[in-house]
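Please read the structure below before turning to the comments.
Missing here: one protein chain of the complex. Every other protein chain is in place.
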Amino acid sequence: MDLYLPILGLAVLGAGFAVVTIVTSALVGPKRYNRAKLDSYECGIEPTPQPAGGGRFPVKYYITAMMFIVFDIEIVFLFPWAVAFDSMGIFALVEMVLFIATVFLAYAYVWRRGGLEWD
Amino acid sequence: MIVQALGVRTVDDLSEFGTDPWWLSLIKAVLIFVFLLLLTLFNIWFERRVVARMQHRAGPNKNGPFGLLQSLADAMKLMLKEDIMVKAADRLLYVLAPVISVIMAFLAFAVIPFGPVVDVPFTDRQTPLQLTDLPVGVLFVIAVASVGIYGIVLGGWASGSTYSLLGGMRSTAQVISYEVAMSLALVAVFLYAGSLSTSEIVNAQQRLWYALILLPSFIIFWVSMVGETNRAPFDMPEAEGELVAGYFTEYSSMKFAMFFLAEYINMVTVSAVATTLFLGGWRAPWPLSLWDGANAGYWPVLWFLAKVMMFMFVFVWLRGTLPRVRYDQFMALGWKVLIPVALLWTVAVATIRAMTLDGGLDRRVLVGGALVAVLLFLLLSIVGERAPKEEPEAEEQPFDPFAGGYPVPPMPGQRLPRPEPAGVVPGGAQPDQEDDTARRSATEEGD
Partner (left out) sequence: MSVVGLLFLLMGAMAVGSALLVVTTARLVHSALWLVVTLGALAGCYLLLGAEFVAWVQILIYVGAVVVLLLFALMLTRAPTGVQTGLTTGNRVVAAATAGVVGLVLVTVVVAGFGGARVSVDEESVGSATSMGDAIFRHWVLPFEVLSVLLLAALVGAIVLSRGRASSGEETP
């Protein structure tokens, strides 16, 4: 645990810095109320009301996040595999190639079905 | 040379870490903190000056020597600006988002090695020039970076504005996509280093930098680190023509400054990671490394900084040179090129390593094979290169400036009709302007 205490210290420093500067600027800065200033930015016109229940986002974002999870999981297996590779040799290589090939199949399917297109 | 680089290493030895007394750790943490703040101020100035030079301008040169204090002045000015909390915002998360961004930006630097073990001045202690190191150091950096995404996605959402939300979504999708390519590029390094700890990886590069033996990894990492930090030419989240300023559209004053700070620290962080993993970290580059003292004492900090600044210069150079790419092109580059190439390269490296470890393959065969592959590739690229297809000469078509009911620009083959001079008197270029000035002064009097 000794290795983590300095990290905690740095985090506290960073958090302290962020909070102190934000609070200081809130205290030091001017406060001039203006109704239009507190509206969302919309090039100076009245902000368009957000559609209730509608106005959805492209589902591509969802697919991207899904792909990200899958590849992230692959990566967290690749890391210990790479580190322990020297002591295992060919056997580990075959295992990993099988794994990558299966995930690659999914990747190819997503590509084929247009999941990677951002037109 | 490769022989030594491939040598089998021992287990992680992190005994140098975690032994510092609390005051030394505190000093180191404060030093890193101050270093990052100062470097950010410097980098903002550096970027503006270098881009200005590239555009034949002078850049900021008024405040302080060479204008060095310009970014400090900017920060002070931001500090004195009104802190706006927009009406539609989710108040808690709106404040939390920039704080998360900045903390995570600072944290990643905890495991970056600045130099070897040195003597602490005024004491008889010895300490490594690195805040701490973990057996899973690089994983820690990646994990912290992935938590940093929350600053972006929450900042975009909590502002309650359409532009912010769109910018935040875009930026998040971009960062997570390139994080994959980035992490995949690192696997080959771990294969060679046999460790995830940053100091061990630097030690493993004593003979040969990984940038040389793992060049494809290095290139993939470099490209994806530009995408990861939302920098030009991959700065679509901040494409002002489409999204105003992206996820920080609604931010002002110090909260905006925090996002700004986080962006610049992140640039330094990825540069430092690239330096550590591919360019030998704090080790002196070749001609300097012949001098024995180059890798001892406090000198390595200088080499480390020089390498980091080299990456920073390339960041600025890219910004000064390349136009912004389209979002779909960017995502296609990440998902269709970088990731599959990184995966294939990883498998290739592992295959080569497994074969050399087994001793079943002579290194000379390997080098020969690589040479043959390169030659084949060159041959194919020469043979396969066809004469560029002539672009078909578009036939001259009449130009309809209102085709389909909208004003349209001329297509290839169409020519703009010669503009008819409207109200311009040949030889008399001034009247318009005079007219204008007269009108403006008239309105001013009217007020």
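Note that the chains are named A and B in the order they appear, and that numbering of residues resets to 1 at the start of each chain.
We adopt the following convention: contacts are C-beta pairs under 8 Å (C-beta built on N, C-alpha and C of every residue); 3 or more make two chains touch, one makes a residue touch a chain.
Here the structure is a predicted model, which means the values were calculated and not measured.
When the full complex is taken into account, the listed residue touching the unshown chain is B:150, out of B:42, B:150, B:313 or B:399. For chain A, the residues touching the chain absent from view are 1, 4, 50-51, 54-59, 61-63, 65-70, 72-74, 76-77, 79-85, 87-88, 91-92, 95-96, 98-99, 102-103, 105-107, 109-110, 113-115, 119. Contact between chain B and the absent chain runs through residues 11-12, 88-90, 92-93, 134-136, 139-140, 142-144, 146-147, 149-150, 153-154, 157-158, 160, 165, 169, 172, 176, 194, 196.
Methods note: only the chains that are shown with their structure count from here on.
As a whole-number value, the distance joining the C-alpha centres of chain A and chain B reads 16 Å.
Across the complex, chain A meets chain B through its residues 2-7, 9-11, 13-15, 17-19, 21-22, 24-26, 28-32, 37-42, 47-48, 50, 57, 61, 64-65, 67-68, 71-72, 75-76, 78-79, 82-83, 85-86, 89-90, 92-93, 96-97, 100, 104, 107, 111, 116-119. Remark: chain B residues 8, 14, 17-20, 22, 25-26, 28-30, 32-33, 78-88, 95, 98-99, 102-103, 105-107, 109-110, 131-134, 139, 159-163, 169, 173, 176-177, 179-180, 183-184, 187-188, 190-191, 194-196, 244, 249-250, 253-255, 257-258, 327-328, 331-332, 335-336, 339-340, 343, 346-347, 350-351, 353-354, 357-358 touch chain A in the complex.
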